[in-house]
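Before we start, here is the structure in question, set down as structure tokens.
The complex appears here without one of its protein chains, the remainder shown in place.
Chain nomenclature is as follows: A and B, assigned in order of appearance, with residue numbering initiated at 1 for each chain independently.
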Amino acid sequence: MKIESPAQLKKTAEEFRSRPTPPVKLLVSMGTCGIAAGTANVLKAVREEVTKRRLENALEVVEVGCMGLCYAEPTLMMVDQTTGRRLIYGDVTAQQVPAILSAGITEPAPGTRTIERNWYYPEFESAGPGELQARIVLRNTGRLNPESIDEYIMNDGYAALAKVLTTMKPQDVIDVISASGLRGRGGGGFPTGRKWQFAAQQPAGEKFIICNADEGDPGAFMDRAVLEGDPHAVLEAMTIGGYAIGAQTGVIYIRAEYPLAVKRLENAIAQAREYGFLGKNIMGSGFDFNIEIKFGAGAFVCGEETALIHSIEGKRGEPTVKPPFPAVEGLWKRPSVVNNVETYACIAAIIRKGAEWFRTLGTEGSPGTKVFALAGKVSKVGLAEVPMGMTLRQIIYDIGDGIKFGKQFKAVQTGGPSGGCITAKNLDLPIDYESLKAIGSMMGSGGMIVMDEDDCMVNIAKFFLEFTLDESCGKCTPCRIGNRRMYEMLEEITDGRGTLETIEKLKTLSATIKDTALCGLGQTAPNPVLSTLKNFEDEYLAHVKESRCPAGSCSKLIRYVISDKCVGCGLCLHRCPVNCITGERKMRHQIDAAKCIKCGVCYQTCKFHAVEKI
Amino acid sequence: MSDQCCCCSDCGAMPPELKRKFDELDRYIAELHPDDNPDRSRGFLIQILHRAQGLFGYLPEDVQKFVAARLKLSPAEVYGVISFYSYFTDKPVGRYKINVCTGTACFVKGASKVLDEFKRRLNIKEGETTEDGKFFLGALRCVGACSLAPVVMVNDKVYGNMTAEKVADILKECAE
Partner (left out) sequence: MNVNLKINDRPVTVEAGSTILEAAEKLDIKIPTLCHFKMDCFHMEHRSASCRICVVEVKGRPNLAPACSTPVMEGMEVKTNTLRAINARRTILDLLLSDHPKDCLTCPKNLNCQLQELAQEMGLHHLLFKGEQSTYNKDLSSNAIARDLDKCIMCRRCETACNSVQTVGVLSGVGRGFKAVVAPAGLRPLAETECVFCGQCVQACPVGALSEIDYKYPVWRALNDPGKTVVVQTAPAVRVAIGESFGLEPGSISTGKMVAALRMLGFDKVFDTDFAADLTIMEETTELIERVKNNRDLPILTSCCPGWVKFLEHQFPELIYMPSTAKSPQQMFGAITKSYYAQKIGVAPENIVVVSVMPCLAKKYEASREEFSRNGVRDVDIVISTRELADMIREAGIQFDQLDEETYDSPLGESTGAAVIFGATGGVLEAALRTAADWIAGEDLQEIDFKAVRGLEGIKEATVKVGGLELKAAVCSGLGNARKLLEKIKRGEANYHAIEIMACPGGCLNGGGQPYHHGDTTILEKRMEALYRADAGLPIRKSHQNPSIQKLYEEFLGEPGSHCAHTLLHTTYIDRKHPKK
């Protein structure tokens, strides 16, 4: 089917909506995360059960993307199409499926776990009173079948594109995006409208719209969720962007590690071509636009836009100096706009509902919402989309349900390896681009890693630096050698070899790297060190002055011993991988410190808390 | 195979299985029409390397030279790219590719202990393959399954909530 005009789109959408559907919908979360947790088995059981009970007309089974409830995967959601009532099941097993289907929509099935709080699924694109989340980016993710363009169309899909092509000039589009105050969701927060404006101002000719889907921030997976759950939203936005800046080609640069996202994107592109949302003379407007997919190959630095462009060109993903900016000289030396997935996912909603509406969410300087990937030592791991300006406490405690196992909150890292850690004293700070920067962190792509009392902050800083070290392209001196030296110094500290001078040198070097590295990756690499030094200097000092790791995490600085609580059960002896535990049955055991590799298995294994870390 | 093959001077002597792979790679490249726009043909490099690695399991020198010749690049440029991206390897890897996720969520939940245990049991370092060619051990960045942290991938299968103790089970499962 080809949609020849906006009017036809409207008609088609209405037609789709009026199609008879079964009264109840069963959404099965088939994102990477869900599949890894075993959703495929659950889905198989559902399908078998539906066939067995001949429920085809009563129940519509829909495979959707990530619902954001990662902590409870596999998840199922049952929705009553008429009343809107829903039941969300978590940790579903194939065995529970018959019971769930029997229970229906009114009462949860016995012996199952339901997600009671209205954690998920607030009203579309708005945060109602008392609701913590608002879904713009994730408006369709986990709700619609990502492999069906019809479902997308039914839910206002491509309506924004139709509006743009029929009622707006390219400059109007840029004006709306500028007025909305939308800022790049991938890292720096550069105003999207301004980026588009620069590219639009370049002389007409070949231009490119690029989507950065090379999400590589460890612990951030919102882009994957959108690509797997709502691929058309990205395609629609890129086409709108193409119209605005005068580009004819869109390129999605995606991680090769995201096979499911690639599959769904390819499928979506094929559908969009078939319906005429991509290709020549889109909806009769005379505007031509096409999108192709390019693959990354495992290089975090390719998230930097110049490096990304080089990678698309088949080169080593090394960043180059700006200016020239990609908007002037980008892919194949042509003007190019690079935005990330989450940024694009906001575009269609802004066009449909207007800049003013967008600004009702979020803060003055950072309008709209932000998706955070909540992970680490938080009870409920998952994706949360919240209006900017929400506090960390709300996100971690109200949405994330606090710290796992009742431990003490220590810090949260935002901005991934480029960001910094935030301590309890800033838990009530409303967060947006500026406030995070002011406290030495950054928004980044939205990873939010919660740390508890067991985490050594020096070790955490070392972990992030190791990441940057691995991912540094090696082009400029401060990043190539400087980060290596920083890492070595942190290693000295965690090994108990550091001195006060080491800490001073760390500070000097951090300042220079920030000031001189070529690209964002290098410039922000010292952030985790600087922010832990600022907030947890006492931990650094404990390492260098007392050779002590306060969190009991640095293995070189701890020892495992067996206390008199030991009953001589022999479990630890049995489990020890290096056989360094000895002792007669029913007698107190001993650890040979010289042979111990400090793997901690005995500590975790002991049921009597007899193994102690000192 | 096209006459542009540069990797060896006698394709006739190539084992049929290898020749089939080269032929397939050749067809894949031909379908991209790299000669239509020679200035931009290198834009196909990374996807071709993905395809080649899928076919051959890794990117041996002959394959690199073949791809270089087809895209009119120097072998050094192709090698420069391969060695830049962690996804590509020019060494054969084990039948079971064990990758421990070392993303942040997995890290704070003890991925390094899991990795250490694999190293100890397999007696190899990260990025190496056991002598019998059976196991490759690697670390990879966030696979996006943070809720199951720490996570280990063996080929395409994901193992969640890993502990050092479960390492032996996984290895045993592979051995069966």
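Please note the rule applied: contacts are C-beta pairs under 8 Å (C-beta built on N, C-alpha and C of every residue); 3 or more make two chains touch, one makes a residue touch a chain.
Remember, predicted model here, so these are calculated numbers, not experimental data.
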**Q.** Contacting the left-out chain in the complete assembly, out of A:Thr516, A:Ser547, A:Gln590 or A:Gln604
**A.** A:Thr516
Q. Which residue among A:Cys476, A:Val529 or A:Ala542 touches the omitted chain?
A. A:Cys476
Q. Footprint of the hidden chain on chain A, which residues?
A. 299, 316, 318, 320-321, 323, 469-478, 480-485, 488, 505, 508-509, 512, 514-518, 523
Q) Taking the full complex into account, what residues of chain B touch the chain not shown? A) 6, 9-10, 61, 64-65, 73-80, 83-84, 90
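We adopt the following convention: only the chains that are shown with their structure count from here on.
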**Q.** Centre distance in Å when chain A and chain B are each reduced to the mean of their C-alpha atoms
**A.** 25
(Q) Which stretch or stretches of chain A touch chain B in the complex? (A) 32-33, 35-37, 70-71, 73, 215-221, 224, 256-258, 294-300, 311-318, 332, 373, 375-377, 381-382, 413, 416, 447, 449, 451, 455, 460, 463-464, 467, 470, 473, 575, 577, 597, 599-601, 604
(Q) If we count contacts the way the header does, which residues on chain B are in touch with chain A in the complex? (A) 39-40, 42-47, 49-50, 71, 80-81, 84-88, 102-105, 107-109, 113, 116-117, 120, 140-149, 151, 158, 160, 163-165
